Structures are given as structure tokens and as C-alpha cells.
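Down below is the structure, laid out as C-alpha cells.
Not every chain of the complex is shown here; the ones you see sit where they belong.
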Amino acid sequence: MTETVERRRIEVLVDAPLVKSVVRASEEAGIRGYTLLPTLGGAGAGGRWSDDQVSGAQSKVIFLTVTTEAKCDVLTDRLAPILESHGLVLFISPVDVVRAEKF
Amino acid sequence: MGGWDVLLSPVILFFVLGALAAFARSDLSIPESIAKGMSLYLMASIGLKGGVQVAAAGLSVEILLAAVAGLALSFLIPVPAFLLLRRAGRLDPINAAAVAAHYGSVSVVTFVTGVETLSAAGMPPAGYMVAVMALMETPAIIIGLLLARRTSGAALPTRGGLFHETVLNGSVVLLLGSFLIGFITGKEGFAPVAPVFDTAFRGVLCLFLLDMGLIAARRLQDARALTARTAALAVLLPICNGTIGVLTGALIGLDTGSAAALGILAGSASYIAVPAVIRLTLPQADPGLYLGMSLAVTFPFNITLGIPLYTMLAERIVGS
């Protein structure tokens, strides 16, 4: 059987223009690998939205990274104070990976 | 075609169709990538054609004057707008500054629609007005940020900073780049690409404005952030700014079409370039507010009533 180890999976829902900033924050937390996923729309405290690229300011992207618990904590601490003001949503869940050294 | 007849041109009627469809909650929608593609096409077209016209007309002092006037308008308009939004609109400083930046900048689609209707009415603006538009896109952002005083920059790291986000903004680059290409190749070089960039222009504009009608009306429906006050200001601001623009144009001696175009530029509010930069630099400002005002109220106002208004004004002042 292939050996797996537990890591943290972090998803941050973020407005497209702010993606670069979240990437930078994650790099500062020592995170090297991530993947960006598209979204179609949604709703929350700020009302309903749906993606129109014309005014891309409110298109949202999911920043997904799998990393160690330690780095996950650093990134969460870094982003927590601004979640509200920047309209970010952040989820953390456990995940098993092969090739522990990579994540 | 008189000033108001233009409301019955296919271009405007498609905009109205889109808005009505959205209000009736029809599921009509244009894929976002198609809309993005059309907006890039429109910018490349208008840029090229402007450049070709300047190449034909030659450089002149008038161009310099118009450029300086445009820059000045973009730098100055946000200040009174900010005060008005603070007092009459009761907005906090961050949001007032964010909105002011939008009104100092310009809407490419409003300009493009204006050029179409001015040309149809026999008063085509000068080709260099495209370059003036490109120059007016970003200065307002800087003033907006200064007005907001302390940006949220501390919270999230932003590398490269404002220069990339403003001067190298995609639409500015495409407009100025195409303008330059048009200027370099001139009329002869433009001929083989004219079927796409000239002949097809108005038809594509119809489809694009259909989408803009849908987007603007849907945003108006979802706009929790708009109050009666801010909605009223979103009509008042373009009227004031547009009038200032036309007057400025008359003052520096522009022809009727160009003065009207300067009015359209001053009266229009950005909903592409500026929102993206503001979201990055003033993330605490409410996108529902600034997009609601510029895209859901001011844009439809300008497309339907504003453009004929500024045109009439220019005809009165400069003469037709």
C-alpha cells in the first residue's frame, strides 16, 4: 500500500484582482505550490453575484493549496484579520497526500 | 439624423433589449469570454482608427491642447465629486474616494457609442480623441487614492505597485498600442484589416451593448448598496462633469464633435479599468457601491440620455 500523510487543504475564495496578493501572502508563509480554480457566481452577506468578465473586479477565484499544519497556521494568521475587510472566505480541511516531502 | 433620433438606432435598441430582458428576468446571457473578446476588439478598432486618422491629419498643437485638457479633467474631476459624495451622498471617506476615482476616469464603451452617434450625425470627433481617452483612464485613480489618504496597503503585500496596475492596465495598453499601430501603418496599411476593424465595428457594438444592457440591469437589480441618494448622484455627476467637459472643449477651440466627445469622456465613469485597481488598492471600499453607481446607473444614463445631451450642448456652444 502506498503511504500517505496528513496535510491541510486551504481554500480561499478571493476577488480576481486580489489573487496576486493572496499568492504573495502564501509565498511569505513558505508555501510554494497552489492551484487557482474558476467560479461562476454565488451569494453571501454582500448579496448575489455572477461572473461578468467585463467589469472583472468582482469575478472570484478559488486559491487552493495543500500544505503542512504549521504553514497553514501561518497563512491563516496572516489572512484572518483581513478576511472581513477584503471580502475573503477561507476554509481548511484535512487531506491525505502521497509524497509527503512535496507538500 | 437629429440628436434624439439616435435612440432608435440598432446600437441603442440592442442595449434597451438587453436591459428589458434582464428586468423581465429572462435567462438571456452572453458568455463572459465572448463579451471580453468583443470589448478587446472594440478597443483595438477604435485605437487603430484613431491612429490612422491622426496619421492622415498630421500632428498639431490642437492635439497637445486636447491631451492636456483631458489629463487635467481626469485629475481634477475627482475632487469636487469626492466632496459631493461625502456631503450629499453621506459616504465614508474610503467609499467616496473610490467612487470619485471612477467618475474621474472614462468608459470606453460610452465613448465608442458616442463616436458612432456623432459620426452618424455628421460630426465625427477628431481621431486623436482616442488617445485623449486612453490618457484619461488612470490619473483619476491616483487622486482617488490620495483622497482616501491611508490605503489598506499594509494588510496585503502588493508588489510592483500602482504603476503596473494603472499605466500598464490592459485597456490602456491596448488602446494606446492600437493607436500607435494605426499611426505607423496609416491608411494604406489599415486597408487590408479594415473589413474587420472598420466595417464590422457597428454590428459588433450592437451585440456588445446587448450584453451591457443585460449586465447593467442585472447589477441594478442585485444592487443592495445603492440608495436613493447615491442613485441620484449617479445621474447628477455625469451631467455636471459632461457639461464641464463640453465647456473645456469649447474653450480650447475644439470642433463640435470633439467638444461633445470630451464631454462624453468627462461625463462617463469607468467600470472596467478602475474597479479592478480599486479592488486591489482600496479593498475595503464596497464594489457593490462603485460598480452599482458607474455601471448600473451612470452607464445606461449616458448611453440613452447623456450622449444626446452633451451633443446638444456642444452644438449650442460651439455651433453645428
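Lettered A and B in written order, each chain numbered from 1.
Criterion: contacts are C-beta pairs under 8 Å (C-beta built on N, C-alpha and C of every residue); 3 or more make two chains touch, one makes a residue touch a chain.
All figures in this text were calculated on a predicted structure; none of them were measured in a lab.
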{"item": "Overall stoichiometry - one representative per chain kind is placed in view", "value": "A x3, B x3"}
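The rule we apply is simple: only the chains that are shown with their structure count from here on.
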{"item": "Interfacial residue positions of chain B with respect to chain A in the complex", "value": "32-33, 35-36, 39, 152, 155-159, 211-212, 215, 218, 222-225, 271-272, 275-280, 283-284, 286-288, 291, 295"}
{"item": "Touching residues (chain side chain A, partner chain B) in the complex", "value": "15-18, 20-22, 24-25, 28, 46-58, 81-82, 85-87"}
